[in-house]
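All protein chains but one are shown in place.
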Amino acid sequence: MMKPELRIGLVGSGFMGRCHANAFHSVGGLFDLPFEPVCETLADISEEAAAQNAASMGFARATGDWRTICTDPAIDLVAVTAPNVLHEPIVLAALSAGKHIYCEKPLSTTLKSAQCMTTAAQKAGVVTMVGFNFLRNPMIRLARELIEAGEIGEVVSFRGRHAENYMADPDAPHSFRTDPDGGGALADIGSHIISMARYLLGPITQATGQCRTIHKTRPIASGSAEHSPVLVDDVTFALVEFESGAAGTIEANWAASGRTMDLSWEITGTKGALAFSQERMNELLLCKGSGGGRTSGFTKIEAGPSHPPYGNFCPAPGHHLGFNDLKVIEVAQLIDAIGGGINPGPDFQEALEVQKVVSKIATSCS
Amino acid sequence: MMKPELRIGLVGSGFMGRCHANAFHSVGGLFDLPFEPVCETLADISEEAAAQNAASMGFARATGDWRTICTDPAIDLVAVTAPNVLHEPIVLAALSAGKHIYCEKPLSTTLKSAQCMTTAAQKAGVVTMVGFNFLRNPMIRLARELIEAGEIGEVVSFRGRHAENYMADPDAPHSFRTDPDGGGALADIGSHIISMARYLLGPITQATGQCRTIHKTRPIASGSAEHSPVLVDDVTFALVEFESGAAGTIEANWAASGRTMDLSWEITGTKGALAFSQERMNELLLCKGSGGGRTSGFTKIEAGPSHPPYGNFCPAPGHHLGFNDLKVIEVAQLIDAIGGGINPGPDFQEALEVQKVVSKIATSCS
Amino acid sequence: MMKPELRIGLVGSGFMGRCHANAFHSVGGLFDLPFEPVCETLADISEEAAAQNAASMGFARATGDWRTICTDPAIDLVAVTAPNVLHEPIVLAALSAGKHIYCEKPLSTTLKSAQCMTTAAQKAGVVTMVGFNFLRNPMIRLARELIEAGEIGEVVSFRGRHAENYMADPDAPHSFRTDPDGGGALADIGSHIISMARYLLGPITQATGQCRTIHKTRPIASGSAEHSPVLVDDVTFALVEFESGAAGTIEANWAASGRTMDLSWEITGTKGALAFSQERMNELLLCKGSGGGRTSGFTKIEAGPSHPPYGNFCPAPGHHLGFNDLKVIEVAQLIDAIGGGINPGPDFQEALEVQKVVSKIATSCS
Partner (left out) sequence: MMKPELRIGLVGSGFMGRCHANAFHSVGGLFDLPFEPVCETLADISEEAAAQNAASMGFARATGDWRTICTDPAIDLVAVTAPNVLHEPIVLAALSAGKHIYCEKPLSTTLKSAQCMTTAAQKAGVVTMVGFNFLRNPMIRLARELIEAGEIGEVVSFRGRHAENYMADPDAPHSFRTDPDGGGALADIGSHIISMARYLLGPITQATGQCRTIHKTRPIASGSAEHSPVLVDDVTFALVEFESGAAGTIEANWAASGRTMDLSWEITGTKGALAFSQERMNELLLCKGSGGGRTSGFTKIEAGPSHPPYGNFCPAPGHHLGFNDLKVIEVAQLIDAIGGGINPGPDFQEALEVQKVVSKIATSCS
């Protein structure tokens, strides 16, 4: 018996667009899902670009106008990987037509816009998912399960950061990333560590930050001699407090020389500790107890089939998952939620909460 | 303009069969290839199993008889993930019909059989590829390029192993892995480190080994109280010499407690060193010079777009590749070779050479 | 020709007292110094304890009254390892008699007291040294030299902590460490990371903290059923800004499960980065450039003779220094300063500056 189809309209063909396409193509072979995902239509900046990319990305149809997708009755799910400033109009149009939404992070460029989208989604009653892909890692899921099971006692402190080096070079040019509306290290990657902090420890009630712009100007385009001022942060440090009573620090840093993806944290509890870095995403460190015993210390757990849904990819440990696999897990969870399963999120509401923390920190800096 | 199709017949639907299917589905969105791969027919142990798995694995047709695939004019490439003892008949049948072959390792269970298959392939004049997937890692390719460029001087020593824990448990039962024909740790995983040693350092001219069977009997099936003797090695150590003059050791160990995938090596040259472990497959350690200077030592290189074909998966470093991505690279190289590109191998000839080293070590042990 | 003697009076025979004694005994064989250190008199809590410990610690004479040492004309240097509350009276007495002073950290329990001691020391015109032993590590010295030489460009961020687990257990009892006067994690170990931050980056101009008491009560003595409230912090996080413009975070945490001595930091510059943890005190990580190149990343530098004064202990790399060796280096620097060499500090003035930062953070928390 054939599964019902879930017909996808994707907006955007950049890195994230291709990740989405790849994930939709692969997921059916790896997960047992309620729908058969079908890559129906790709929307791009022009008819020509759309046609060309649709071919290479495996979409049946193409359009130069994303509005087409939003209103097309043949589309069930709209996936949004367009520039951040377009998230709101695309999403609102798609929600009006009752589409389910899969939107890349950040939800939007401003808190007001994100709130508007969230309200619209709630009214529409559809499934929403925002692409905080790093949460899909089986090691992160394991960490949450261990915390929830009390394996490290009561959580008392969190020390997290997301540090990369992609803007460390003073010649890295302006882009949407440095747009004062929604740009900056805190909004761009700080949102990842904030979403992870919330996923693992719950709501953040207090946040006080300190922002720094390392490179005061940047070229207006790659290789350009013309520079213009940078109005966003390169690095932000913040003190945070959680509703649970735990406290700690969060850092967002896109000028972190030597770091490719140090989305990392150490969580200390009254009876143990956990530590993780995305630079070694298939490992989780666990210390049971305070660590002072004759044979105690941090144990390096390596990802394997006992850490769902790792087993959907490989039946044996040691066969690492990669970034693109995280996107496949995300898509599997999304499709499952559309089929009536629990939506593990982050949905729009959760993405809005993350954005509120970003905003709170940014406000405290200025 | 549409690309010509490359129609695939796949034999087998186990872990590796699914890896193949997934790779064929994904590769077109990630690599610019001369053909559009089409998952045409899946052969499985019964019509029923084939039909069911074809659906979930995205194949258009299904058959309970692999011979169908081998002779089907609609099939261009036969992918073989069947049990090792079936490799020879399937491959010979497919070669007779002039199909290109993509065969999982080991090529066959005996040296004689592997030789026969290799001769047949040469006569057929088709493209052959054997699934030594770990060689596809951009970090391994980088290592070879650094060695070839003389970055570590003349290579003088190699210290390699493939150690996993999947047979460490005395209750792990007999299977094809413990079949005296082609089984044992040396043949099963030793072949990986041998193929990698050859890939990086060239031909191995001498090899003397020492085999051990840790668990003298194993259950005849999972959970069975009945045990039968184990006639293959659990761990083998060998001294090896390379044609280049380099020397070293190789270990194959499937009873290595604590190790999930320590396919690892350290290569020492007269002007530097390299080190790698598959347990951290996105990292390569490089020491330039002997390492005694004020700021010298091993540098941890993390995989990124400057390490092709990483960039086909992600435009930024820090987004790890995983095991399944290695399989996608393998398939991309295969399709490229079928289109007339250079075949990076391992082809049947190279797989045969690996098997000869396995055989040489095994013979020296007995 | 015999060297002149430097006669030492030591107050205290605990862990640190023994470290001092051991260092004074060893230093002459390892460093070429202007004086021959002589362990003259040990002062302890009673005549009996003093006599017994003087014997085992290699002191010629013993006293139950530290005042004896402070006024003894045969003593040149007074070393203070007594409880923190006694630092001030001992030091003031010794300064009155014109002795050089070697005092364990913290300088005192209150800022006022530390200020008073510093003023007295300046008037006395003697050499003072405070035991921030971790600064003596050749790897820390190397880090400072690399920063000063501009190897990582302009320093922009600092992420430091001192985390240990010695108070993680709720049954760890009250002691001088939990005394509201001068106790708490921030004062006890936060001072180490603050002193190191200053040593590497210079003055800290702003500091805002957040303190947490994890265990609200503790036993009044080891094993006691009687508990009393804890009035000091178990963990403190702070945002800091440096005079140089750099910014970052500092954490002090003595309830850090799994951590034995994570006195660690990552320093990011515009052209590179450095990272260190005392848990691997013989290693320093250096990334030159932003780290995105084909063979770039963090290089692990291992301590060796090219990192003075490592060579005073071993002529070859790989022979690790240990904690007690740091104390020997400290003593060598002290004796050299008394002989007219440059005093690398921390002297009382510097220790006072550290204490001011501690105080600033503590004040901001309350």
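Letters are used for the chains, namely A, B and C, taken in the order the chains are written, and counting of residues starts over at 1 for each.
Rule of thumb we're sticking to: a contact is a pair of C-beta atoms (placed from the backbone, for glycine too) under 8 Å apart; a residue touches a chain by one contact, two chains touch by 3 or more.
All values reported here derive from a predicted model rather than from experimental measurement.
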{"item": "Per the touch definition above, residue among C:Gly58, C:Gly150 or C:Pro229 touching the missing chain", "value": "C:Gly58"}
{"item": "Option touching the unshown chain, where B:Thr268, B:Asn282, B:Asn312 or B:Gln333 are the choices", "value": "B:Thr268"}
{"item": "Residue, one of B:Pro34, B:Gly64, B:Pro89 or B:Pro170, that touches the chain absent here", "value": "B:Pro170"}
{"item": "Which residue of B:Gly9, B:Gly248, B:Pro305 or B:Pro344 touches the chain not shown here", "value": "B:Gly248"}
{"item": "Contact with the hidden chain (one of B:Gly9, B:Pro106, B:Gly131 or B:Gly297)", "value": "B:Gly297"}
{"item": "Touching residues on chain C - with respect to the absent chain", "value": "2, 15, 18, 21-22, 25-26, 28-30, 32, 55-58, 164, 166, 259-261, 278-282, 302, 304, 313-325"}
{"item": "Interface with the undisplayed chain - residues on chain B", "value": "152, 156-157, 159, 161, 165-166, 168-170, 208-210, 212, 214-215, 234-235, 237-239, 241, 247-249, 251, 253, 255-260, 268-273, 275, 285, 287, 289-292, 297-298"}
{"item": "Residues of chain A in contact with the chain not shown", "value": "142, 146, 151, 286, 292-302, 304, 306-307, 317"}
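Assume only the chains that are shown with their structure count from here on.
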{"item": "Identity of the chain that, by mean CA position, is farthest from chain A", "value": "C"}
{"item": "Rounded Å distance, chain A centre to chain C centre (Cα mean)", "value": "42"}
{"item": "Averaged-CA centre spacing for the pair chain B and chain A, given as whole angstrom", "value": "33"}
{"item": "Distance from the mean Cα position of chain C to that of chain B, given in whole angstrom", "value": "54"}
{"item": "Contacts with two or more other chains, residues of chain A listed in rising order", "value": "166, 259-260"}
